[in-house]
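Just dropping this structure here.
What you see is the complex with one protein chain gone and the rest in place.
Every chain is named by a letter (A, B and C) in the order it is written, and numbering of its residues begins at 1.
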Amino acid sequence: MSDVSVRLGPNKYGKAEVRLVRITRDSPRHEIEDLCVTSQLRGDVDGSFLTGDNSRIVATDTQKNTVFAFAKTHGVRSPEQFLQALAGHFTTEFDWIDGGLWQAEQYAWDRIASGGPGEDHSFVRSGRATRLAAVQVSGGETHVTGGVKDLTVLKSTGSEFWGYPKTEFTTLPETTDRIMATSVTGRWRYLPEAVEAGIDYNGVYDEVCRVLLDRFADVHSLALQQTLYEMGKAAIAARPELAEVRFAMPNKHHFIYDLARFGLENDGEVFIADDRPYGLIEGSVIRDGVADAPGAWLELPSFV
Amino acid sequence: MSDVSVRLGPNKYGKAEVRLVRITRDSPRHEIEDLCVTSQLRGDVDGSFLTGDNSRIVATDTQKNTVFAFAKTHGVRSPEQFLQALAGHFTTEFDWIDGGLWQAEQYAWDRIASGGPGEDHSFVRSGRATRLAAVQVSGGETHVTGGVKDLTVLKSTGSEFWGYPKTEFTTLPETTDRIMATSVTGRWRYLPEAVEAGIDYNGVYDEVCRVLLDRFADVHSLALQQTLYEMGKAAIAARPELAEVRFAMPNKHHFIYDLARFGLENDGEVFIADDRPYGLIEGSVIRDGVADAPGAWLELPSFV
Amino acid sequence: MSDVSVRLGPNKYGKAEVRLVRITRDSPRHEIEDLCVTSQLRGDVDGSFLTGDNSRIVATDTQKNTVFAFAKTHGVRSPEQFLQALAGHFTTEFDWIDGGLWQAEQYAWDRIASGGPGEDHSFVRSGRATRLAAVQVSGGETHVTGGVKDLTVLKSTGSEFWGYPKTEFTTLPETTDRIMATSVTGRWRYLPEAVEAGIDYNGVYDEVCRVLLDRFADVHSLALQQTLYEMGKAAIAARPELAEVRFAMPNKHHFIYDLARFGLENDGEVFIADDRPYGLIEGSVIRDGVADAPGAWLELPSFV
Partner (left out) sequence: MSDVSVRLGPNKYGKAEVRLVRITRDSPRHEIEDLCVTSQLRGDVDGSFLTGDNSRIVATDTQKNTVFAFAKTHGVRSPEQFLQALAGHFTTEFDWIDGGLWQAEQYAWDRIASGGPGEDHSFVRSGRATRLAAVQVSGGETHVTGGVKDLTVLKSTGSEFWGYPKTEFTTLPETTDRIMATSVTGRWRYLPEAVEAGIDYNGVYDEVCRVLLDRFADVHSLALQQTLYEMGKAAIAARPELAEVRFAMPNKHHFIYDLARFGLENDGEVFIADDRPYGLIEGSVIRDGVADAPGAWLELPSFV
C-alpha cells in the first residue's frame, strides 16, 4: 500500500435494534411498551479508529445494558422521553461524549377484549403503523423528533393527475379519477421551547396520526405533492408543539386493468397493484417563523 | 451426460402473486377487496416438460388475465368464493386440466372515519393479520380452506413451563410465570357438505379470529402446545362448518433481562425480545367423526 | 364455548433457525461451516397438547443446546451428516420420540485470498445460493434430502414460448426469443441404499449445482417446464445416489420495454425486470425403478 495522508471524518457508533419489551404490572391490568432502540455516541473517540485504543469506547454492550436498566429505573412512558433519558445519561456521564443519536421504533398492541380472565394481560399486535422517535445531541443542543412509518392509505377516487409537461418521453395518459395509495413515513420536529416546557408525546402522536388520515381522506387531490403538503400543514395546525414535518410518500401505483380486450367494461373497479417502480415524493412543511435546525436531522434518513 | 432413464413426477404450474384490488363503487360509499392470488393447474401437460410442446399449456399470462376478468364478472365477495369460481373455470374449460391449487391472501382495510367528504372512499390498511384461503381440486374432489397468518399475540402473564425431562443438554430453568408470544398461522378446512350448502366465509373468518384471540387470552397456559389445542378446539366448537384446523405457532421468546447485575430487581417487567432461534409448535385439531382429507392439504405449506 | 368432540391430529415441535457457526481450527488455516438448523420431534407427546403435561416434552431449548454440543462432538462435515446425527440421537434417546424432521440451510463462504497474514482465517460470504438439507424420520424409516435455493440464473437468448392455446383471455404474444430467468429451488432425495453405503454429500452438492447451471445454459428452451425437466434429468444422470429431484422455478419475467414510442429500436437489448406476478413452475423428475417415498417429503415445503 502506497503512503497516503488521510484523516478521520464524521463518525458515531453504538448498539442498534435493541428489542425492549416493558411490561407495567403495578396492577392486574398490565400495560405493554414494545420498542426497538438504537443508541449511538459521538465524541472524542478517535483513538479507537486510529490505533485501536478503546479507553474511551463505552462498549456497545454497555449501551445495550443501559437501555434495559433505564427501562426499569425510568420506565418508558413515551419513546421520546425514554430516549432523552438515555441521551442525557451518556452525554453527562462520559465527558468525552458530546453528542449522539438515539432512535426508537415502537410497535402498538391492542388489548384483547376477551371479557375473560386473560383480558388484563393479553394483547394483539396492531400492525397498522410503526411509531418513530429520535433524540439528537449535536453542537450542544438537544433535538427531539417524533414520527410514523408504514401508515398505508388508499383512496379509491378523489384523485386526479393532469397538466404535466408532455415531452418526447411522456406516454402517461392524464386522468381525472385514479386510485391514490401511499405508505406514509413522516417525522416531526418538536419546538425546543415545547420540549423544555414538557410535551404529551403520546397525545401528539395519536392526534397527528388522526389528522394525517383525515386530511389524506378529505383533500381532493390533484397531485400527491399537494396531498403531502396539506397533510403537513394540518399536522402543524393541529399541534403547536410542532416546528416542521418531513414526509416520504411512495406513490403506490394501482393500474386499471385493461378488460376491454375481453369485451368487459372497467369503470374504476378492477386494478393491479404494482410493486416497482413507484413514484417517490419527499417534502417538508415548516411553521413560519421557526428557526431552521439542520442539526436535528443530522444523519437521520433524509425523508424516511 | 450419460444415458439415464427417468420419468416426470408430480407437477403443477401457474401464475403466482397476482395483486388484485377490487373496488365496489355501486354507491358513493366504496368497498375495497385487496388480494394476492395464485393460480396453478395440474393435468396432462407432460408434453411441455418432455418436449416443450405447449399445446396444452394454458399460459400463466392467461391465468392472470382470467383473475382480473373474473374480478369484474364474478366480484370477489370472499376469497374462498372467488377461488372456487377460478377453479371451476379452469377445470371445466380445459378437458386435460383435472386439478389445481388456487390460493389467496387478503389484506384488510379500515375505513378512515374522517367525517368529511373523503370518508366514503378512503381507507387505511389494518395490518393486524392477513387472511388466507385455498381451493384445491384433486382426485375429482374440491376442497376449501380458510385461514389467517401473522396474527401476533402476547400475554404478559398466565403462562408457565415446567415438568419437562432434564437431560444432559437441559439448562432451561422452569418457570411459573413467563411472557408467551406467538404469531398465529392457522388454516381451517371446511366440511364438504357445508361448502355444498353455502357458507358465509367472511362471517366465519371474523368469528374464528375472535375466538382464537379470546382463547389465547383466557387459557392459563402450561405449554404453547396446550394453548394451540385449546384454540383449535374453540374454533371448531364455534363454527359447525369446520372439519379441522392446522396451526403453526412460533414461540417468540421474550427473555427476562438480568438486571440483578446492576443491583436492580426485575419482577417480570423488562424483557428482551429475541429473533432466532425460536420454538416452533405445529399441530392440528380434528372434529370427531369427519373423514380425513389428505387431498385438501396437497402441496399446501404443511402447517404454515 | 359449546361442547364439541375433537381429537389431536398430526403435530411436531422443536427449535427453528438455530444459527450455528462452526470453526475448524486444527491448523492455522481455518475452515468455516455456517448453518441455520431446525430440529422438530414427533412422537407420543399428546399430553402436552391435551393437558399441558410436559413430562415427555424434550424442551426446544434442550434441542438447541444439543445442536451446539453436537457441533463440537461430531463436527459438521456436511449438513446431511450433521442432521443424521441429531436425528439418531433424539429418536434413540427418548423412547416416545419416534420421528421428526431436521432441516438445515448452509451459507457458503469464500476464503479471502489476500496473500497476507489474514488469509488463513478470513472469509467473504459467497451469496450465490443457499444449500438445503433435510433428514426425515417417519414410519420407522430415515430419509435424507439435499438441495439448493436462490440459485438465480438468466439467459439472454435461447428461449422461446409459443404454441399455447389461445382462449378468450389470452393476450400474450408468442415469441421465439426472450429472456428466461429463474431462481432455482431444488431438493433431491438420496437413495436409501446410497445413504446406507455412505455418500460424499459435499461432492454431490457441488456437482449437482454445476450440472444444473450447465443444463440451464445449454438447453435451448421451448418452455421453462422443459428446462426444469432437463435439469432434473441431468442431475439424476450425474449422480447415481439420487432417487428423485423436485424443483420450484419462478419465471422471473423480463419484459422488453416498448421504445418504439420514442422512435427507438429495441432488438432484445432493454428490459424491465418485473417482481409480481410471476410464473411458477413446479415439477419433479424421478429415476425409473425407484420406489416412491412419500414419507421423505412429509411436511417439507412441497416444491420449495
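Everything that follows uses one rule, which is that a contact is a pair of C-beta atoms (placed from the backbone, for glycine too) under 8 Å apart; a residue touches a chain by one contact, two chains touch by 3 or more.
Since the model is a prediction, treat every value here as computed from it, not as a measurement.
Student: Can you say which of C:Phe216, C:Tyr278 or C:Trp297 touches the chain missing from this structure?
Tutor: C:Phe216
Student: Using the definition of touch stated at the top, determine which of A:Ser48, A:Ser126, A:Asn202 or A:Asn266 touches the missing chain.
Tutor: Residue touching the absent chain, from the options given: A:Ser48.
Student: Among the options A:Phe82, A:Trp102, A:Phe161 or A:Tyr201, which residue touches the chain absent from this view?
Tutor: A:Phe161
Student: Considering the entire assembly, which residues of chain B contact the chain that has been omitted?
Tutor: So the residues of chain B touching the unseen chain are 168-169, 171, 261-262, 275-276.
Student: Contacts of chain A with the missing chain: which residues?
Tutor: Output for chain A: 1-19, 38, 40, 45, 48-62, 64-66, 69, 93-94, 161-165, 167, 169-172, 221-223, 225-226, 228-229, 232-234, 236-238, 244, 246, 250-251, 276-289, 298-303.
Student: Can you list, in ascending order, the chain C residues touching the missing chain?
Tutor: Contact residues on chain C toward the absent chain are 18-25, 30, 32, 34, 65, 68-69, 71-73, 109-110, 112, 114-119, 121-129, 150-158, 179, 213-214, 216-220, 254, 257, 259, 261-262, 264-275.
What we mean here is this: only the chains that are shown with their structure count from here on.
Student: So what angle, to the nearest 5 degrees, turns chain B so that its CA atoms land on those of chain C?
Tutor: In short, 180 degrees.
Student: How many Å are there between the centre of chain A and the centre of chain C, using C-alpha atoms for each centre?
Tutor: 37
Student: Measure off the straight-line distance from the CA centroid of chain B to the CA centroid of chain C, and report it in whole Å.
Tutor: 22
Student: I need the residues of chain A touching at least two other chains; which ones are they?
Tutor: Correct list: 261-262, 275.
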